[in-house]
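Comments concern the structure below.
Note that one protein chain of the assembly has been removed; the remaining protein chains are unaltered in position.
Let's turn to chain A:
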Amino acid sequence: MSPTAKDKDTVKAFWAKIAGKADDIGTDALSRMLVVYPQTKTYFSHWKDLSPGSAPVRKHGQTVMGGVADAVKKIDDVSAGLLSLSELHALTLRVDPANFKILSHNILVVLATMFPTDFTPEVHVSVDKFLAALSRALSEKYR
């Protein structure tokens, strides 16, 4: 299920269109994740405000989308490219990998709401495969 060359081209082309809104995408995706899947709030008990669009949510959304942007740049070898992020998630953050799927789903929902005409089924499948590869790369060092 790894992204093909065609998937990678699709992702890069779509990313070029949406990169300017990366911060908004990150904020919205994270906001939705915390509301729609309340169990994910357990990872952020140290935040003062978990409501949609709050300051900590905005800041963390930026961080997450920065990681996605990096993965797009290193799309030809996501595993190698995200090695330090992988170690961070495995050894320090220890986020249950099931949550990568949850956040990925919410990123897809946000892309659909913000770019309804560009987020065609073909773009949808390529982005989904890319996010799955990203999630696999982040889970690499877990055990």
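Just so we're on the same page, a residue touches a chain if its C-beta (ideal position, glycine included) is under 8 Å from a C-beta of that chain, and two chains touch if they have at least 3 such contacts; residues count from 1.
The rule is simple: contacts and distances are computed from a predicted model.
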| task | Quick one: find the hidden chain's UniProt protein name among "A-type voltage-gated potassium channel KCND1", "Hemoglobin, beta adult 2", "Serine/threonine-protein phosphatase 2A 56 kDa regulatory subunit" or "tRNA modification GTPase GTPBP3, mitochondrial isoform X1". | result | "Hemoglobin, beta adult 2"
| Which of A:22, A:35 or A:90 touches the chain that is not shown? | A:35
| request: Since one chain isn't shown, list which residues of chain A touch it in the complete complex. | output: 31-32, 34-36, 52, 105, 108-109, 112-114, 116, 119-122, 124-125, 128
